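Quick one: this structure, given as structure tokens, is what I'll be asking you about.
Omission of a single protein chain aside, the complex is shown with its protein chains in their original locations.
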Amino acid sequence: MTTGYVYNEVFGWHDTGTNAGLFPADHRLGIQPFQHFENAETKRRLHELVVVSGLIDQLTPVRPRKATDEEILLVHTEEHLARIQAGSDHPKGGDSGDGLSPFGPGGIEIGRLAAGGVIALVEQVVDGAVDNGYALVRPPGHHAVPEHGMGFCMFANLAIAAKAVRRSRGVERIAIVDWDVHHGNGTQAAFYDDPDTLTISIHQDRVFPPDTGLVEERGTGAGEGYALNIPLPPGTGHGGYLAAMDRVIAPAIDRFQPDLVLVASGFDANAADPLARQGLTSSAYRTMTERLLEVAGQHAGGRLAMSHEGGYNPVYVPFCGLAVIEALAGVTEPLADPYEPIFGGMGQLELQPHQTALLDQVVPLLDAIGSGTRA
Amino acid sequence: MTTGYVYNEVFGWHDTGTNAGLFPADHRLGIQPFQHFENAETKRRLHELVVVSGLIDQLTPVRPRKATDEEILLVHTEEHLARIQAGSDHPKGGDSGDGLSPFGPGGIEIGRLAAGGVIALVEQVVDGAVDNGYALVRPPGHHAVPEHGMGFCMFANLAIAAKAVRRSRGVERIAIVDWDVHHGNGTQAAFYDDPDTLTISIHQDRVFPPDTGLVEERGTGAGEGYALNIPLPPGTGHGGYLAAMDRVIAPAIDRFQPDLVLVASGFDANAADPLARQGLTSSAYRTMTERLLEVAGQHAGGRLAMSHEGGYNPVYVPFCGLAVIEALAGVTEPLADPYEPIFGGMGQLELQPHQTALLDQVVPLLDAIGSGTRA
Amino acid sequence: MTTGYVYNEVFGWHDTGTNAGLFPADHRLGIQPFQHFENAETKRRLHELVVVSGLIDQLTPVRPRKATDEEILLVHTEEHLARIQAGSDHPKGGDSGDGLSPFGPGGIEIGRLAAGGVIALVEQVVDGAVDNGYALVRPPGHHAVPEHGMGFCMFANLAIAAKAVRRSRGVERIAIVDWDVHHGNGTQAAFYDDPDTLTISIHQDRVFPPDTGLVEERGTGAGEGYALNIPLPPGTGHGGYLAAMDRVIAPAIDRFQPDLVLVASGFDANAADPLARQGLTSSAYRTMTERLLEVAGQHAGGRLAMSHEGGYNPVYVPFCGLAVIEALAGVTEPLADPYEPIFGGMGQLELQPHQTALLDQVVPLLDAIGSGTRA
Partner (left out) sequence: MTTGYVYNEVFGWHDTGTNAGLFPADHRLGIQPFQHFENAETKRRLHELVVVSGLIDQLTPVRPRKATDEEILLVHTEEHLARIQAGSDHPKGGDSGDGLSPFGPGGIEIGRLAAGGVIALVEQVVDGAVDNGYALVRPPGHHAVPEHGMGFCMFANLAIAAKAVRRSRGVERIAIVDWDVHHGNGTQAAFYDDPDTLTISIHQDRVFPPDTGLVEERGTGAGEGYALNIPLPPGTGHGGYLAAMDRVIAPAIDRFQPDLVLVASGFDANAADPLARQGLTSSAYRTMTERLLEVAGQHAGGRLAMSHEGGYNPVYVPFCGLAVIEALAGVTEPLADPYEPIFGGMGQLELQPHQTALLDQVVPLLDAIGSGTRA
């Protein structure tokens, strides 16, 4: 198994300022300066663990390049690109669109490298230069809609990459799974009317954006049925996630018969994330990766690429991310996760009836998914 | 309303080292040095918000003193005290008992001041020098059992204070509510056979300690029925907590008719805590405080004192803590919590059927609670 | 001895962003995000040491208030005030004037409290409510010239306070000593033509501003002779500083016969500061304080007030600052400085011939100083 790996130290230089978690510091509001939840630590520490654990020796480095205007405009509007450029040119930097997503002077170049890093990886996967791969990029992308960024995301990295390889390599059928704990609204928006791109977002019910990601959002026009949402209740652990994998995600991909499987890989569904309330540990991420590899192997020649999204616990994201990349690389003797017994030891992480009830709502929607011209 | 307030900057100097969240850093295990989850930030930032918001002007400072050996031994064994002293005397410091609870050289003195700070506050409340109060101390205490510390706790601050005022002031009936998201196992252990001390712990089901805090734990011997546990499922928000307050906590105190109400006030049930999966916001903490003030007013002459326990999100604990202290002080124009709309906007934070089911198990246990010789 | 002490936690909330020491982060220039040299740590840690050492119990708290427009305009132009207000109103904050002095939204209010904190202290000293005092404020002030801020300084805190008490209390003759390692150019500028205000800056030769603070700068017009500069060579230790105190500073004040002595108290001449190259330890600061107390006792009834300025080593500033405040308070058993043997152990910190040569240039300038109408 050859697994591509994208990282560049400059991803850690994306500057989200002294926001106190979310908001700019302002003593009049009682907000003391601190650091943004979306700071460099989770990503830098994951990369360092990839190196220190020795996993790096089993990966094939893929060099990120900067996405061009043309590539970014495959998803975004000219207005959005211009806004990011303007913020990047300002001496105090700018914001990607919602006031919660700051970036520093020159920030657009890091955003281009994040998007272009994912493109480069997906190109190599499609070209067979590597079997699969992981792009550890920053800023994240899955909340960025065509018209603006939001939720700490500047450009829709993975959606851009999907459109780029469709254009450059003629890839027809693409399945995109988003296991970030927040709704993959940006990715969904980019393909909402497209029956050749199946988007599946598994997330915690209405966390962010606060009002999207409902079961009822299923795509529109020709794309109707090709957007799936699995809004799991708060407090869901491996039980609910693996059931969703078995009952919804794998079967949906199975029906869809993609040429390529992409994953928006956030780690904020882990049991120690501050920005959501789910309960996964590294072993759940490992298992989910293995399931997706299996289904990608059946339909897409194993072509699977992941792009890093959220995840805000600097201590635990590294171990969850390591498990995923180890699984991609087929590592047979993975590093033990010392936090698993603690974080995974909470009560009621097994499948619960109210989680099953949600899945029962989603399962019937699979019927609408076809395999395109292959059928 | 006069509200006492205990804080000393040295609480921020309790040194939990470079543990990566929980475990000592060790590159062989893939654990990069970082900071302990239980570091100074949440507490220091809460204190600074108390000052910067101006609330400090409405509080009465209560000066902490160091708990004596005699006071500590009201709860703990001589062996435990000796172990902490030995660690404190070691040039590299020690650990309170479970390998997850480090402290630095001289650490016992900070532990004495934390316990003694709670004693001083409770004494003033009992003496009527203040109506109620909040002790913002560190290290926390509610996991420390008589034989050893654990869960970041060195001494059982609140249990020691309860026994100290019972001894020095003859306070007979004490109700202790523990809303830290973890089980108040140490406090429970200190009074497990004591029918004059009602302990109520509302927590997330089996987080820490991993196997205690079950509904079945009810006290022993004469104390049978005087320990209550409310192990809410993961993902519970204000709905479940306020229902528990209405259906269990307030009625239990009502039956018990205490002379004094104490609260182990952790903020790790908030919606952004990394170490648990519940969903409270500052308004829920405010409401819970108001309910307890009300019931303390009915039975204990309003005598209510809180001791700070866990809470691991440095951004959000300050706003939750501020709301509680504002409520204690009867502030009528509280500071707006800017995070409330975000953190409290998640789906399914209202009361859910599986949470009601848990409360249905606990409610019948109230029948065993009597009001002692008053009845 | 009664010693006033000004501090407010909000001084630590003055937000200097993620500048890498000096400059805004910008990956295109190779500047990784970090923290500004002028961040909260040195001041917050000094305050915490004042508390933890117990010194706080020997001080009289003086509450800071916000300087009014009228007070600020005693030194600054309307244009400068308007610029700070505009930056303060901007969602990304502003800069005090040179691009190296950022502040956050609402920052002007913290600047007002810093200036007003110094005013409040000086008023109490003049009124005899306290004998002397220390204002631990932030942002600093001594580089701010009438037309703009610079060098991390927003408003000329100490110059404003001097003019304010002259106006409100009729204080006539004021001596201002600036021992910050950088030239007190702002304070000097505020009184350059004023023979009733003697400004003495002892600093390292041409560090900041890069081209001021020369021996030749002596005041203008009626003020000629009433500005003194002592630009010590890099590498000067206690030897050179105490010789300067004996040969220049004390004799100058002696001749001037002030009613009030003010000190711009930066700690960046200490032996571990990153932004200058001098070699003082806490004992040198203690001795300098004692000398100034002595001379203030002879001429100004002991009326001496200090305002905190620079100092950028978070480890060592606290011990230097503590020594100064202990000396003000007449503490007879000061806390031992554990760093003194290390930082003060460097070679050649005694008086060196090339330092004497500089002092020899300055000493003759004392002849021009008169005692005003008293003479």
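Think of it as A, B and C in the order they're written, each chain with its own count starting at 1.
FYI, a residue touches a chain if its C-beta (ideal position, glycine included) is under 8 Å from a C-beta of that chain, and two chains touch if they have at least 3 such contacts.
Remember, it's a predicted structure, so these values are computed and weren't measured experimentally.
> Can you work out which residue in C:Gly4, C:Gly17 or C:Gly237 touches the chain that's missing from view?
Selected residue, touching the omitted chain: C:Gly237.
> Using the touch definition from the top, which of A:Val52, A:Met245, A:Val261 or A:Leu351 touches the missing chain?
If we include the chain that is not displayed, A:Val52 is the one touching it.
> In the complete complex, the non-displayed chain touches which residues of chain A?
These residues of chain A touch the chain that is not shown: 8-10, 12-13, 47-48, 51-52.
> Give me the chain B residues in contact with the hidden chain, please.
Looking at chain B, the ones touching the missing chain are residues 10, 12-13, 15, 17-18, 24-28, 32-33, 40, 91-93, 99, 104-106, 109-110.
> Which residues does chain C use to touch the chain missing from this display?
The missing chain touches chain C at positions 20-23, 27, 29-32, 34, 37, 45, 48-49, 52-53, 204-207, 210, 231, 233-237, 271-275, 277-279, 313-316, 318-319, 322, 335-336, 338-339, 342, 345-349, 352-354.
The rule is simple: only the chains that are shown with their structure count from here on.
> Measuring between Cα centroids, which chain is at the maximum distance from chain B?
It is C whose centre lies farthest from that of chain B.
> If you average the CA atoms of chain A and of chain B, how many Å lie between those two points?
Their C-alpha centroids are separated by 37 Å.
> If you average the Cα atoms of chain B and of chain C to get two centres, how far apart are those centres in Å?
Going by mean C-alpha positions, chain B sits 44 Å from chain C.
> Counting only residues that touch at least two other chains, what does the list for chain A look like?
Residues 27, 32 of chain A touch two or more partner chains.
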